[in-house]
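For reference, the structure discussed in these notes is given below.
Excluded from the complex is one protein chain; the other protein chains are retained at their positions.
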Amino acid sequence: MKKELTCIVCPLGCSLEIEIGEDIIVKGNKCEKGKNYAIEEITNPKRILTTTIKIKNGKYKVVPVKTTAPIPKEYIFPLLEKLSEIEISAPVPIGYKVLENIFQLSIDVITTRPMETKENTRKTKETKKST
Amino acid sequence: MQKEVDIVIIGGGPAGLSASISSAERGKSILILERNEELGGVLNQCIHPGFGLIYFKEELTGPEYAYRFIKEIEKYPNIEVWLETMVVDITNEKEITAINKDGIWKIKTKAIIFSTGCRERTRGNLQIPGTRPAGIYTAGTAQRLVNIEGYLPGEKILILGSGDIGLIMARRLKWEGAEVIGVIEKLPYPGGLTRNLVQCLEDYNIPLYLKHTVVEILGKDRVEGVYIAPVDDYGNPITDNKKFIECDTLLLSAGLIPENDLLENINIPLDPRTQGPYVDQYLSTLKEGIFSCGNSLLVNDLVDYVTLQGILAGKSAVRYINNEINIEKRSHIEIDGNLRLVVPQYLSYPILEDITFYFRVKEPQKSAILTLKDNDKRIKEWRFPVVKPAEMIVIKVKPEFLRYMENPKFSMEG
Partner (left out) sequence: MEDVIIIGGGVVGSLIARELSFYEISVLLLEKEEDIPMGSTKANSAIVHSGYDPLPGTLKAKTNVEGNRLYKDLCEELKVPFKRIGAYVLAFNDELKTLLELKERGKTNGVSEIQILKREEILKREPNINEEVKYALFFPTSGITNPFLLTIHALENAIENGAKVKLREEVIGIEKKDMGYKVITNKSEYYCKYIINCAGINADKIIHLLDPDYPFTITPRKGEYLILDKKAQNFVKSTIFHVPTQKGKGVLVTPTVDGNILLGPTAENIEDREDKSTSHEGLLEVKEKVKKLTPNVPFSLVINIFSGIRASSTYKDFFVQEIPEFKNILHFAGIDSPGLTSAPSLAKMAVEWLKEKENIKRKKNIKNFEKIISFKELTEEEKENLIKEDPKWGHIICRCEHVSEMEVRNAINSPLPARTLEAIKKRTRAGMGRCQGAFCSYHIMKILSEELEIPINMITLRGGKSFLLNGENKVRWKYAKRS
């Protein structure tokens, strides 16, 4: 089987041709990093998932989250489905664990910003006004 | 109401945040004026990773990157932050008029740092004909809606322009359950970073139509579809070959424009190539005591560079107030060949420290050579295996190569 990829390791963006047989043969790469990238992409492509989840009583209605490490690509949509059913409550700090050890990967889903409550947002504004 | 402070920073995004810290470290009183309801600027809506690889040597999301600076700011009692505050006027004497919920403010200051960011090109700028239905958004507005407000702009989305925000939004919308029909790019090459092309489009089989454009928008209440057509080598659409694409949303990711309306009001000259002000290596505009950094200086592709520009602008503003900048001579830097822009555009002598230069090229080019000359005398050259319009070139030059040049010129040749 043959596959084509664009290398993203450096701005050069080499067009890689990969032959997948017993061994994986990479052509078109100008450096070793490109070869490693291609092999990783073919055998076990991984991505960080960043998305939002619902939050009750927060300054905004959703809070951004991410996986703490790249996860295999095939888990992206199942994880999105799982996250669509989750709703947390404000306040939460940054780095708050929303899901732990997802798909037994030793990877968590955490918030990427703190989210204060609606009331608190109002309060800080009023304190500011009185000063 | 009156207010006096050493330095006013207009805009509390990544550039303004780092500028405030770097000037506060040096003991000045700082006031950040931010028109939004929180600090962080566009980073708050850039929830994807890819930030901080240069500055923090680790990969962060936009909000995480912003949070590090917002936390840092809290340590400085000499930084004051006014949110939901709009600067409406500036005089040549550096008096700022600002409006917020407390009233109208007249702010006197010794130095001003502009970190106002940029805005997006709109349908009107692009002059896309057709009807005027709901469902036409700039990519950044859509990003705000999805990532901060939690709402999808539509179900079936077409993106015009292959800039990074458009590519990132293609994946985001896909992840949030929308259908992304494709990305249309007028130029023969993509506008975004390779990483984004691969991970945002190729991963999800979202087609990219190069050398195409949207020639007509259809739909009465809501977008019902668009006509796209190929463009010739001069960028003119070949409407005979137009093709209908059904969609309910059109996102525009067709370029960013630095916001410098306030600078223009006080006649600070702007560089038509960057659409930001002309600056020297201190990031000082051609008006003393007024500095510029971040995307209002030039559109950057990495926030790390924005941060570095902010730090430099903050440091320079303090030096200016302390009378530590003594300029004996100034020369204008010319560019040539495949170079589209350079920042800084001026060198102020004497040069005491390394200078970081930022460039963009006009066209993609392989094995490119960047040369610095003075009056046609070759001073130094840098080689690049490949250069692309989407990717900014950043080089650091030591002062010994930059001593008292009459006509400095950078050129990019094959």
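Just so it is clear, A and B label the chains in written order, and each chain counts residues from 1 on its own.
One rule holds in what follows: a residue touches a chain if its C-beta (ideal position, glycine included) is under 8 Å from a C-beta of that chain, and two chains touch if they have at least 3 such contacts.
It should be emphasised that the depicted structure is a prediction, and the values quoted were computed from it without experimental measurement.
The chain omitted from view is touched by exactly one of B:153, B:277, B:344 or B:364, namely B:153. Considering the full assembly, B:221 is the residue among B:58, B:221, B:240 or B:376 that touches the omitted chain.
Of the listed residues B:25, B:102 or B:334, the one in contact with the hidden chain in the full complex is B:102. Listed by residue number, the positions of chain B touching the unshown chain are 35, 84, 86, 88, 99-104, 119-120, 122-125, 127, 129-135, 137-138, 140-141, 144-146, 149-155, 176-178, 215-218, 220-222, 237, 239, 248-249, 264. Interface with the hidden chain, as seen from chain A, comprises residues 51-52, 54, 61-62, 77, 80-81, 83-85, 129.
The rule is simple: only the chains that are shown with their structure count from here on.
With centres defined as mean CA coordinates, chain B is found 24 Å away from chain A. Chain B contributes residues 37, 44, 47-49, 59, 61, 63-64, 66-67, 83, 101-102, 146-150, 172, 175-177, 194-195, 197-199, 202-203, 385-386, 388, 391 to its touches with chain A in the complex. The residues of chain A lying in touch with chain B in their complex are 5-8, 11-13, 30, 47-52, 54, 60-62, 64, 66, 73, 76, 80, 94, 112-114, 121, 125, 128-129.
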